[in-house]
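The complex is shown incomplete by one protein chain, all other protein chains being positioned as in the whole.
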Amino acid sequence: MGPIGIWIAALLTLGIYSFLYKDNPVYKTCEAIFVGVSAGYWGVVYYFDNIYKKFWLEAVVPEDKNLMLYGGAILGVLFLTRLFGKISWISRWPLAFIVGATAGLYMMTYFVSNAMNQVASTIMDAIARGGDGSIDWTQTFGTFVILVGVVTGLIYFFFSKEHKGAFGSAARVGIWFLMVTFGASFGYTVMSRMSLLIGRMDFLLGDWLRIIN
Amino acid sequence: MRREVPLFITTVAGLVFAVSYFIPHFPFGASESIFGDWVTIVQAFAIWLGVLNLLKVSGERIMRRSPQWQYSVIIILTLLATLVVGFSSGYKGIYANPQHAYSDTGTQFDWLYQSVYSPLSATMFSMLAFFVGSASYRAFRARNIQATMLLISGFLVMGGRVPLLDRLVAPFTTHTIFSDLANWIMNYPNAAGQRAVMIGIALGIMSSSLRIILGIERSHIGGGS
Amino acid sequence: MLSTIATVLMTLIGLSLFYVLYLTIKGRPVERRMVFLYIGLGVMLPLMMKIAPPLPITSDVQKLCDYIEKLEPDSKVLCAFDFDPPSAPELQPMAVAFVKYAFKHNLKMIIMGLWPQGPQQAQLAITTALKDSTVASHSHVEGVDWVNLGFQSGNEFVIQSMGSTFKSMFPRDTRLIPYDSIPLMKNVVNFSNVDFVMNFGAGKPGTIEWVQLGVDRFKAKLGAGNTAVQATEVYPYLRSGQLVGLLGGMSGAAEFEKVLNEKGKASTFLLAQMFGHAMVMAFVIIGNVAYFVLARKQKNSATNA
Partner (left out) sequence: MILQKSNYQLADFNKLTFPILASFLLFSSSIFPQAPSNQTIQTAPVNSVTDTAAIIPPQPPASVIVKDHPFDRGGAISISWEKSPDEVNDKVTGYLIMRSENQNGPFEVVGDAVRGSNSFTDNQTKDELHYFYKVDAFIEYLGANGEKARITSVSLPTGPVNSSPQWFNADRKWVLLFLGFVAASIIYFIERAKQGKSLYVRKIAGIDAVDEAVGRATEMGKKIFFVPGIQDMNDVQTIAGIAILGRVAQLAAEYDTWLEVPVSRSMVMVTARESMKEAYSKAGRPDSFREAQVHYLTEDQFGYAAAVSGMIVRERPATVFYMGAFFAESLILSETGNSTGAIQIAGTGQQAQLPFFVAACDYTLIGEELFAASAYLSREPRQLGSLKGQDMGKALFLVAIIVGVILATAHIFDLSTIFKVE
């Protein structure tokens, strides 16, 4: 991106980091630039990759026009009525279309992939055996952990029955599993956050200051 | 009109996507394809609605001289500048021979992406690393058994997923016990817990989708029950 | 030289944490900005040390590599780049390693993105890969060995529509060449004509959507590289076999580089990653030790009073 680009990038990076000391006009300026540039960026990408390539070059320019695409474009234009107070209620039509389509698709995808297929892969022979038919204790223990975790976790999220007696104990085991799960997420989230910082440090020290290469 | 039309659209769109899962035959399979095309185009317009709305809101802020309106000026200027650069890069590419993309390496738009957009967005999110650090010092406490379990599991994963804890015990053993343990946590208790959460969420999404398709849930079209 | 200074400084910082512990127990916790400084330095200094710590390979990464290594030359791989610059430190090294490997082993890449920034990150990965001397020694032709179909809006609906035809969602590549004129796309109609799908995902839409539609509905074989945040949610799919393998976060990327023997950024970042974790863990310990010591003191003073 050239030396000028690197300097601009470095100054913007430091500008954002100045927030860590305290909220200040330099940070607010960088933030405003971020808001403006990213909105512009999205606008350009959606224009060329979708409106131009998918609609204009398919439905307007060629001889054999894909007339069906006009339906989408009309709905899209109706969306823009949102900007004009009086007729903004029309923008609910395209919104209704998106919400409905999403609901229809999600109803199937989540039920199948995240519920049924997960249940299917939890159902298995509780005793794992090695190739020679002997019991593989490590694997069996793993299967057991999965089974107990899924069952007790589901019991915890069961709201129609009071958590008392055996049911209550199962729910307590369930919450432990959830806590271990959240702990894992915690660890992985920290890992992600650190990586982001490393990326920026690598830019500042490497590309900009050239201390490391 | 204001209520019935959107309600009808929601139901039809929802049914097409749900029913075509079971019935591939015409007209369901075919309308699913057409609706799929429409969704992509409508979403592109929705993004443009967002862009125009940002211009509108920022413009109003400047007009009304709202507090800190100066930043709205910056937003408008940088937004317009990005659009100008993007469109000029794009149309130059379209009329060039051979054609090139608006985002190809070497275009002005790519320069803007690499030297302004990338550093800003990446830096913005990298600040979270600092916040995680300060929260771990000041807020993450083993205040009860649940939080304790969470912190222990987080500790093992954090220290095991990179060769950190294994290095500490390296003088005593050559086994990568902590790496193996972290991997085991991820693949067994974590997978089990995630699966329980996943099944619950799937049922939640299924039920809210059902209510939307049947018109029981209408908040998206601006109405309660 | 630089490395020595960094190491000495790091040691001093490590020592000073004991002072922080002392202050915290005394009930005078250090300011937020001091913690920020610790985190910043804790990540910055190790970058100067340039040591690649040994890294055991986890089964999740190994599974993916085994699958990729079994792909025959000329296999068509659909590569979905669903991430943006903030996730690039984790995902770009995976992408670069994968692209290099694909070029060297003659896997044909069909690149696309459900995130607007994805195809642009893919372009960067290709540019980096083509600079590699071994890659450059083979001649690679755009449109024949790889093609960048660009971005399409519509999130998971794009995958859904690609189930019938790719062309409906990507009528042209980024250079506006019509789908039917791209040699690589000849006779590739939908998922049934590609051998593997590789997703680099940072969120939604990403791996979860690719599993739900690409795998469960269109029977694709899917491998994934995820940011660490995203990875935890994907493990159930890995267990159930809906994913052939998973690269999680920076360590996943480093392992991937190691197994494919494509040394890259992730390996050099690993030490900084370790120290970053060490810092956070140290602060959690300090905070909690102080919390319990103070709680006991309060309890004692309460009983005394």
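Order as written gives the chain letters A, B and C; numbering starts at 1 within each chain.
What we mean here is this: contacts are C-beta pairs under 8 Å (C-beta built on N, C-alpha and C of every residue); 3 or more make two chains touch, one makes a residue touch a chain.
Remember, it's a predicted structure, so these values are computed and weren't measured experimentally.
Summary of contacts with the chain left out: across B:Met63, B:Leu80, B:Ala96 or B:Leu168, the touching residue is B:Leu168. Touch with the chain omitted from the figure is made, among A:Ile4, A:Ala120 or A:Ile211, by A:Ala120. When the omitted chain is restored, the residue from C:Arg33, C:Lys131 or C:Lys219 that touches it is C:Lys219. Residue A:Val150 is the one among A:Val44, A:Ala59, A:Val150 or A:Ile198 that touches the chain missing from this view.
Although one chain is not drawn, its touching partners on chain A can still be listed: residues 19, 23, 31, 35, 107-108, 111-112, 115-117, 119-127, 147, 150-151, 154-155, 157-163, 178-179, 182-183, 185-186, 189.
Where chain C meets the omitted chain, the residues involved are 1-4, 7, 10-11, 13-15, 46, 49-55, 71-75, 104-106, 134, 138, 164-165, 187, 189-190, 192-193, 195, 216, 219, 229, 233, 258, 261, 263, 271, 274-275, 278. Mapped onto chain B, the footprint of the missing chain covers residues 21-26, 29-30, 124-125, 127-128, 131-132, 134-135, 138-141, 143, 146-147, 150-151, 154, 164, 167-168, 170, 197, 199-201, 203-204, 206-208, 210-211, 214, 216-217, 219-220, 225.
Here is the rule we go by: only the chains that are shown with their structure count from here on.
Taken together, chain B and chain C share the touching chains A. Taking each chain's centre as the mean of its CA atoms, C is the chain most distant from chain B. No other pair of chains has as many C-beta pairs in contact as A-B.
Separating the centre of chain B from that of chain C, both taken as means of CA atoms, is a distance of 16 Å. Residue positions 20, 41-42, 45-46, 50, 54, 101, 105, 110, 113-114, 118, 146, 181, 184-185, 188-191, 194, 196-197, 199-200 of chain A each touch two or more of the other chains. Counting partner chains per residue, chain B has residues 17, 37, 39-40, 43-44, 47, 101, 103, 113, 117-119, 121-122, 124-126, 129-130, 132, 136, 151, 155, 158, 161-162, 186-187, 190-191, 194-195, 198 touching two or more of them. On the chain A side of its complex with chain B, the touching residues are 1-2, 4-6, 8-10, 12-13, 16-17, 19-20, 28-48, 50-52, 54-55, 68-69, 71-73, 75-77, 79-80, 82-83, 89, 91-108, 110-111, 113-115, 118-119, 122, 142, 145-150, 152-154, 156-157, 174-191, 193-194, 196-197, 199-200, 203.
Residues of chain C that touch chain B in their complex: 24, 29-30, 32, 35-36, 38-40, 43, 53-56, 58-60, 84-86, 88-89, 117, 119-120, 123-124, 127, 148, 150, 152-155, 157-158, 160-161, 164, 168-169, 174-177, 232-233, 235-236, 238-239, 248-249, 251, 270, 273-274, 276-281, 283-284, 286-288, 291. Contact residues on chain C toward chain A in their complex (touch as defined above): 2, 33, 36, 39-40, 43-44, 47-48, 50, 86-90, 116-117, 150-153, 156-157, 160, 169, 171-172, 174, 176, 209, 211-213, 215-217, 227-229, 231-233, 236-237, 239-242, 248-251, 265, 269, 272-273, 276-277, 280.
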